[in-house]
Structure formats: C-alpha cells, structure tokens
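Below is the structure I would like to discuss, written out as structure tokens.
One chain of protein is taken out of this complex; the other chains stay put.
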Amino acid sequence: MSQSKGTVVLAYSGGLDTSCILVWLKEQGYEVIAYLANVGQEEDFEAAQKKAHALGAKKVFIEDLRKEFVEEFIWPGVQANAIYEDRYLLGTSLARPCIARGQVKIAKQEGAQFVSHGATGKGNDQIRFELTCYALYPDVKIISPWRLPEFFNRFLGRNDLMEYAKNQAPAGMYQMTTDPDKAPNTPDTLEIEFKNGVPVKVTNIHDKTTCDSALELFLYLNKIGGKHGVGRIDIIENRFIGMKSRGIYETPGGTILFHAHMDIETFTMDKEVRKIKQSLSLKFSEQLYNGFWDSPECEFVRHCINKSQEYVQGKVQLSVYKGNVYILGRESPSSLYNRDLVSMNVQGDYDPCDAGGFIKINAVRLREHHRLQSKKDCKA
Amino acid sequence: MSQSKGTVVLAYSGGLDTSCILVWLKEQGYEVIAYLANVGQEEDFEAAQKKAHALGAKKVFIEDLRKEFVEEFIWPGVQANAIYEDRYLLGTSLARPCIARGQVKIAKQEGAQFVSHGATGKGNDQIRFELTCYALYPDVKIISPWRLPEFFNRFLGRNDLMEYAKNQAPAGMYQMTTDPDKAPNTPDTLEIEFKNGVPVKVTNIHDKTTCDSALELFLYLNKIGGKHGVGRIDIIENRFIGMKSRGIYETPGGTILFHAHMDIETFTMDKEVRKIKQSLSLKFSEQLYNGFWDSPECEFVRHCINKSQEYVQGKVQLSVYKGNVYILGRESPSSLYNRDLVSMNVQGDYDPCDAGGFIKINAVRLREHHRLQSKKDCKA
Amino acid sequence: MSQSKGTVVLAYSGGLDTSCILVWLKEQGYEVIAYLANVGQEEDFEAAQKKAHALGAKKVFIEDLRKEFVEEFIWPGVQANAIYEDRYLLGTSLARPCIARGQVKIAKQEGAQFVSHGATGKGNDQIRFELTCYALYPDVKIISPWRLPEFFNRFLGRNDLMEYAKNQAPAGMYQMTTDPDKAPNTPDTLEIEFKNGVPVKVTNIHDKTTCDSALELFLYLNKIGGKHGVGRIDIIENRFIGMKSRGIYETPGGTILFHAHMDIETFTMDKEVRKIKQSLSLKFSEQLYNGFWDSPECEFVRHCINKSQEYVQGKVQLSVYKGNVYILGRESPSSLYNRDLVSMNVQGDYDPCDAGGFIKINAVRLREHHRLQSKKDCKA
Partner (left out) sequence: MSQSKGTVVLAYSGGLDTSCILVWLKEQGYEVIAYLANVGQEEDFEAAQKKAHALGAKKVFIEDLRKEFVEEFIWPGVQANAIYEDRYLLGTSLARPCIARGQVKIAKQEGAQFVSHGATGKGNDQIRFELTCYALYPDVKIISPWRLPEFFNRFLGRNDLMEYAKNQAPAGMYQMTTDPDKAPNTPDTLEIEFKNGVPVKVTNIHDKTTCDSALELFLYLNKIGGKHGVGRIDIIENRFIGMKSRGIYETPGGTILFHAHMDIETFTMDKEVRKIKQSLSLKFSEQLYNGFWDSPECEFVRHCINKSQEYVQGKVQLSVYKGNVYILGRESPSSLYNRDLVSMNVQGDYDPCDAGGFIKINAVRLREHHRLQSKKDCKA
C-alpha cells in the first residue's frame, strides 16, 4: 500500500454523510481520526463510535462538550440577546465554533495536519467551521469534500446521501418541541435568577424543581420550552454567502432565556448603556452567524458585552404556555426602577416644571427649522 | 368680568381629568375650545361633546382622524418595523403627533394662541404632544396644567382625578385583547398582501372575509388579534425623561402586521440594504418614542425607510392562535429567494469551489492575528 | 490556426503590464479589444492606441469618461464626505466602477463574453473591477491573469513588469502635488458655491478666475490644490482582502472640496439629520472602498445621502496654503445659524431658565445611577 498522505481529523456524526466521507478519505490515502462532539444533540454515541472503527478510523474521539458549550458559548449569546435578522436565535451558529475548537485541539494533540467536515458548499456551516480552524490552527489544511468536484460529482446523484432538511419542512421535522396546539392547557411558571447577565438558578414555582448548574439548568429550560411548543421559527434568512434560504429552527430553552434576560436587563441597565450594548449585540450576532467567533472583533465585542452585564442581576417570573413566554414580574437589588420617582402622587426631588424647560430646549431646533421652511415656502 | 387672556385649544378626552382642566382654564380667564380626536379609542364622542359644552367650552371640535392615523402614522411604523427597546410597538407614540397636528390645525384656524393638554409632568406624552405643537406652530404658547404648581398642588390629593393605569395592572385592564388562555382553540388563518411595504389587502382563509382599505383592514386585524390574545406586553421601559417605568400595552393588529411585514421584507429585500434599513429603523423608533415625529431627522428617516420598501411586496400567510402569530408561508414577485441557487442538487452557476476561496480570504486576517498573538505568548 | 476562444475586452493602460496581458490573451486564443478610459490620468492616449493595434488588438476603444466620472462618481463622494478609515478620500475607489461600467458597455455592444484587467491578486482593484462587471453583466466571464498560475508563474520574476508604486514611496512619486515646503508663499483664496451638496461654481478671489462646469471646476481645484501641496497622505490602510498595506495618495481637488463641503453642510444641515447622514456616509465609504458601488445597498445609501443634501447650498470662502485648506467664512440662504438666537445680548424667544429644566431632566438618570452606586458601596 502507498504511503499515507497524512492524518485527517474528521468531524464525524455517525450518519451516512460523514461515514461516506470517512471511507472516501481513506481511499484517497489519508489516515482518519473520527471526532464526535456531544453538544446536546440526539445521538447514539456508542453506535457511532463502533461504526467509525468499522469503517476504518484509526482513532475515534467522543467528547462531551455540553458544559463548555453552555457556559462559554450559549451564555455569551444570552448576555448579548443575540438574534440574527430579528428572529433567529443562532443555536447552530454557537455550536459550530465550539465543535471546531474541540476538533482542532485533537488535531494538534495527534499531530494531524488536516481536518475535514461534511458541511455543504452552499451553507454557513462550512464557513463557521473553517474560520475557527484557520484562526486557532493557522497552518491547518482543510479538506472539504462537498466542495471538491471529485467528491460531489460522484455522490451528488445519490439522493440517499442528501440531507433535505434545510429546504423542506415536512410534518414531524421538529424534534425538541411539541406542536403548540397540542401543548398542555396549563402553563408552567418559572423563576429564573440572573447574575452578571447569566442564569444561575431556575425554579419551577409549582413543583419546586430547582436547577442551579449551567448545563442542568439549560437542559431543563429546553425540556419545559419543548413541552409548551416554545421557540419554533420558519423563516427566510440571508446566508453569509449571499443567498436567501429557508430556515426552520427550534430553540425552546434559548427562547425562554431570551425573554427573561431581556426583561431583567431592561430593568437593571441604564437606558443609554443599553442602547450602546444593543448596537454591539447586533454586531456580535452578525459575527456569530457569519462564523467569526474566533476573530479579534468578536473577542472584543464579547468583552464589552460582558462588561455591560455587571449589574444585570435579579429574578424574573414567567409563564410558558402554548408556544409563548409571558413575563409576570421581576425584582432586582440593582434595579434603576424607582417607584417614588415615577409615581404621580409623590414629587420626590423631581420638579415637573423642569420638564417644561426640557421640552422647550428640545424644541429650539425644531422651531428654527420650521421657521426656515416657512420662509422658503413664502418665497417659492 | 375681566378681559379674556386669549383662546386655548384643549385636547379633551371627556374624562374627569381634562374636564377639570377645562373648568380651571376658564377660571384662569381663558376661552376654551375643546378638541377631541377619534384615533380609534373607545369613547362616547357625543357624550363628551355635550359635557364639554356643559362645562363652558366655547366650541367643541370632534374629528375622525382614524384614516389619516392609519395611513400616515401607522403605515410608516409598519414599514419601519418600529419597536422600542426590542418590545414596545409604539402605538401611543404614533397617536400623539397625529392628534397634536389636528389640534394645531384647529388652533391656527380659530386664531388661538394657546394649546393645552392633560398629560402628566413625568410622562412621555407631554413631550410628544408639545414637540409637535412647537414644530408645527413655533409661536404657540402651551399650557400644561400638570406641570403648574398652582394646578397640581390643588388637585394632586384628589385621588379620584388620578389615572393609575400606567403603573398598576389590575386584572381586566386589557381592553382590546382576550386573555390568551381564554382564546379560541381554533386558529384564524390570514393572508396579508403588501405593496411598498404596506398592507393592501387581508383575506381570512376560512371565512373569506376580505378588507382592502387601510382603515378597515387595520380594524379587522385588531379584531382578529384581540380575539386570540395577541400583542399584550407588560414591560419596564425607559422614558425619555430618564425614568424607568412599567408599561402595559396591547397592540393586537400591530403585532400581526409586525410579524407579517418582517417576513415579507426579509423575503424580498437585499440583506445589506436590510441591515442599513434596520439601523435607520432603530433611530426612527427612538425619535418616535421621544416625540420627534415632526423633526427634520424623522422626516429624513421616514423618507429613507419608505425608499427601502420599493420592492417589499407579496403575500404572507399566517395563523393567529393563543397569543401567537405563526408565519406559514410567503410569495412575492420580487423575491430574491432562488430555489435553484440554494438547492443541494443543482449547481446552477454557483461553483462550490469559490466558497473555499471566499473562506480563505476571510481567514487571512484571522490567521495573521493568531500568529502575532502566538509570537507574543512565546515571548511572555 | 485554431478557432478563437471568444472575444475579451481588456482594460488597457498602454503600460508594459497590460501590453503583456494583451499579447498573452492572444496567445491563449482570444480576440482582444483594448479599452482605455480617460478619467483624468496622465496618459498619451494616442500612443497607447497605436501600441494596442501594434500588439494585435482587434479594436481599440478610447473613451473620455471625465465628465461622467466627475458628475456621477466624484460628486456623490463629495456629498457623502466619503473617507475611508478617517484619512483616505477614495479617489481610486471612485474611478474603478466608472471604468468598469464603460468597459462592460463595450463588451455588451461588441458581443464579447469576456473581460480582463491587469489588477493584481492581492489588491482592492481586482474586486472593485470585477464586482461591477458581475453586477452589470451577470453572465460575463472574467480573466484575471495575475490570479492565474500559468500567467503569474511565468512573469513574476520579470521585475521590469512589476509596479512597485504601492509599497515604496521614493522621492518624486507624487505627480499632481508640489512638496508643501516648495509651495508658494502666498495663498490662493477661493470661493466655492454649492447647490444640493455639489459644487457649482469656483471663483478665485484674487485673479477672478471662474469655473462653473463640473469637469472644468474639478480640474481647476486639482490645479490649485496641487500647486499648494494639498491632499497628500502616506498611510497604512486595511484592504478588503484582510491585509494591511501602505498607501500613498494625492487628492488635491478632492481635499479642498472635502473641507468646503463639510463646512457648508454643518452650516446648513440640522444636527440630528447630519448625525444620521454621517453614519450612512461611513457605510457608503466602506462600500465604495470594497468595490460595492453597483450594489443595491450602495444605490440605497446614495439615494439617502442625496436626499440629505437638499438644503446644502451656499458659498464657502477658503484659502489654500502650504498643504492646508483654511475655511475663512460661509454664507447660505438656508443656514440654520441664527445670530440673534446665539447672541449673549439678545434673548429672542429663548428663555435661559429653560436650560435649567433641560439640565435637571438630563440629570434625573445620572443622579439615580449615582444613588444606586452609593448604596452598593455602603453595603460592600
């Protein structure tokens, strides 16, 4: 047998697609290490491991990244209220750099010069995956079979290899969430406690279930959200690559956290700070969607957003019901909400006369503008 | 009797509050014209008219502004996807400049030098009202009783005069919307057609109800949204004046339009145009919330947003159910969504190999950055 | 001889570089049309034409695009105050889409399926050129020899072919501008008149020279600026491609217009409109630098910026001296500068007491913030 071309660490899923890539890579003369990260997806990891070995993988690494995924990727997303094009909560976008980071670590550790993956040539995932690899391992070579004519010309016709998921939404394609119209008729009521903009405890008001570790808490919110059909979307989105595509997502736990965090943030954060933070979050969401998690700009923005969360703490009560999250109330030691200040009955040290001056000064510019316009209209 | 101090046009609601102001203004020596605009609120306009006359109003004007409110104020809000602090759809903020414009028109027509209103001294409405008045009628004098010590010191204790609405949310405070858990178990399915970013037709798929005039259409969406408990929020918001306050709003029709418009916009608008439009919308929403509708900057932004809507046309199908709006599908003659381009099975004139170059060029900067960081780490 | 592969329209400069490409394209079996646009550069166009014919060009087109370059490309840049990374006035960036548009027009007219150019594989110009071609002629094929291994491997060693200009700045590399320390000891004083944000007339106060056509006016400003050493920069810039590179530019006329336009704009434009316009200009500058002139987003932004210039009219007096532009004064029929309003001696209808209310309302938020901080500090 000819000499090996080198070692490839392949992001392996256990499915037909990456199994096929595994075999093809071997055919091409590479030694293949299969890498399978657990970020919470439904998977029979043991079966996948056996299959990879059976297909000829030299080594198989299965890593449980769930804790670091939640703490190092999802939590910054929660702090940012990250949302792409006003609707998509960026779940997949967060998973990709987490998995690629793990894979690169193995590649370096095993002395592999190559990494490979099964993402298609028209999607976002190829970019997210590869940008992280190049950033963390600048000398790596990436083998992207779905972009290689010798691969895709051979397999493209084989429909059994195709994943249709992204562009067709058959009934039953949602895996984590109940259909809202089949969801329970009784809401669940939760209290979520935040510190530094991150959830630290969830309590189910009714049955007193409590979670206070990051992973457990997130899984629990996924379960409750899923039960009530929360967080489904069916949208047209704009891929980085310049195409519009249909995306169907479910983010049950993320949606609950999105609403709860936004509420406690508005409650505790100065409005002008929040406006600036909001513009940073827009940038963060785009960086994330486009695959730039491991870029200097995304590191910078994450730092700034984290700084903004210093006082975002307190408890939010909410109910989850028929696809919706309803905020019931909130409390915080660092709230800037001052009941007396707002009250009609208490003047406090607020003098309503000041508002008159405030308005008149704001009007200076508007009145000048109008006078000039009127003069012009007269002349014309 | 002493000479009149002049004529005041008072924004009159028929309620105790502005009735009290009407009487007080007369006491102070003004002649009072009551002005009551119908922008769709629940009101017995005839009764209000009688009451104003009975209290001594010299004249009473009741104007139905509903059509211009929908077409000239709500529609630009729909085009913008206007939303304040990520949650509030700005219904009241839109009504205020519409009413003030009507009131100023009457003031000029009747030769009145003064206008007056019943907004409190801590809220946003005083600002919205007065900025529009100053902008459209720069020489007007504004009498704002709730900011005048001689008025508020006299009436502040009289609790029957107070409106508690804004800061307490008793059961039953929602007027337009059913409680989601009491909402029907069957959804309504609608098709909304847009042209130039504005709804031009609504069809109820089931019962074939059709509306195609702006006002009728908006009222119908309010009815359907209200029936299904859509568009309730209970939030903490940041007033322009610098206070945090609790706001409870219901915007049933606006919420349906918000979701439908966002969907058709993402479907038909270039992604980079949309990003710029989104930043303009953020500015528009803030201008609107803060009362700057009649400012040069808001006129400018409305013009730009309107320009962006040129190709925002097509039909959105959606269902309304238990407090939620679910997008079911969309179609458009100007969609940039190209099924072939996105398809896995069709290459079209897209060459997947290009994506490799695209990614590598995007990685140039990231790799350089990482190399520099590594060098530093080595030295340190 | 074998059959032609088709016809290429080549952006031809008359220099060694593109002459070499012309010959090489013929060698490869293409018929070549040489296209040479005059956008104001120093060039012996007749000699270039002869040379192209001598080298075997089937046809040679020489077009004077100077007028459309100034009116359709430079003027929008002036309206925008376009500047990249705070320093670069984007002269080259403006020329590229103008030339490519001309070239595409010829390609379509002559039925050519190919276009070609001599831009290198690491620069911005390749992108600017090609994005315009793809946008205006989506089915065009582009031949980019400096990115083809068969071309650059053959010619890379031939140093006589290289243009070093971009990365070495020998004395004498500036062509349009005098060295500021050799510039005249007497300033020139100009008056520039603007309408709709665009210069319509230049008058030299001393010698009464007057220009009022776009092209003539721009050439004159280039001459005066050049004479006084205005508009040289030597910077590090960030290419779209992700590299930092050194750029040495001279933009004498553009620099004068930049200062004059900014002055008249600030004088006549509402401050809040200008803030929004400024953010649009930042986007425009980046689009322009990156080659996206012919994109939907750049068309949108140009429309908005143009709208903002409605009242940007009037006259600016300035002197040009030793590398600098000094604004001496300005006047405008649409100035929002109101001498009385600003005067210390005239109250006008401005009541200074209002400023107290304005400040106190602005302080509400700051005082609440401080109180909360103090409470925390006490506890800690």
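To keep things simple, chains are lettered A, B and C as they appear, and every chain counts its residues starting from 1.
The definition used in the following text is that a residue touches a chain if its C-beta (ideal position, glycine included) is under 8 Å from a C-beta of that chain, and two chains touch if they have at least 3 such contacts.
Quantities reported herein were computed from a predicted structural model and do not represent experimental measurements.
Shown chains touched by the undisplayed chain in the intact complex: A, B, C. When the full complex is taken into account, the listed residue touching the unshown chain is A:S295, out of A:T178, A:S295, A:Q317 or A:S335. In the complete complex, the residue from A:I142, A:I192 or A:V364 that touches the missing chain is A:V364. Interface note for the absent chain: among C:K59, C:K105 or C:K322, the touching residue is C:K322. Mapped onto chain B, contacts with the missing chain fall at residues 270-272, 334, 336, 338, 341, 350-351, 353-358, 360-362, 364-365, 368-369, 372, 376. Taking the whole complex into account, chain C touches the unshown chain at residues 81, 85-87, 120-122, 126-127, 130-131, 134-136, 138, 144, 146-149, 152, 156, 162-164, 167, 180-181, 185, 187, 232, 234-238, 241-246, 262-263, 266-267, 271, 274-275, 278-279, 282, 286, 292, 294-296, 321-324, 326-328, 330, 335-338, 341-345, 350, 352-353, 355-356, 358-360, 362-363, 365-367, 369-371.
Take chain A: the residues that touch the chain left off the picture are 241-243, 270, 272-273, 275-277, 279-280, 283, 292, 295-297, 300-301, 303-304, 307-308, 349, 361-365, 368.
Everything below uses one rule, namely that only the chains that are shown with their structure count from here on.
Taken as a contact graph, with one node per protein chain and an edge wherever two chains touch, the assembly is complete, since every chain touches every other chain.
A straight line joining the Cα centres of chain A and chain B is 30 Å long.
Across the assembly, chain A contributes 271, 336, 338, 341, 350, 353, 355-356, 358, 360, 362, 365, 369 as residues in contact with two or more other chains.
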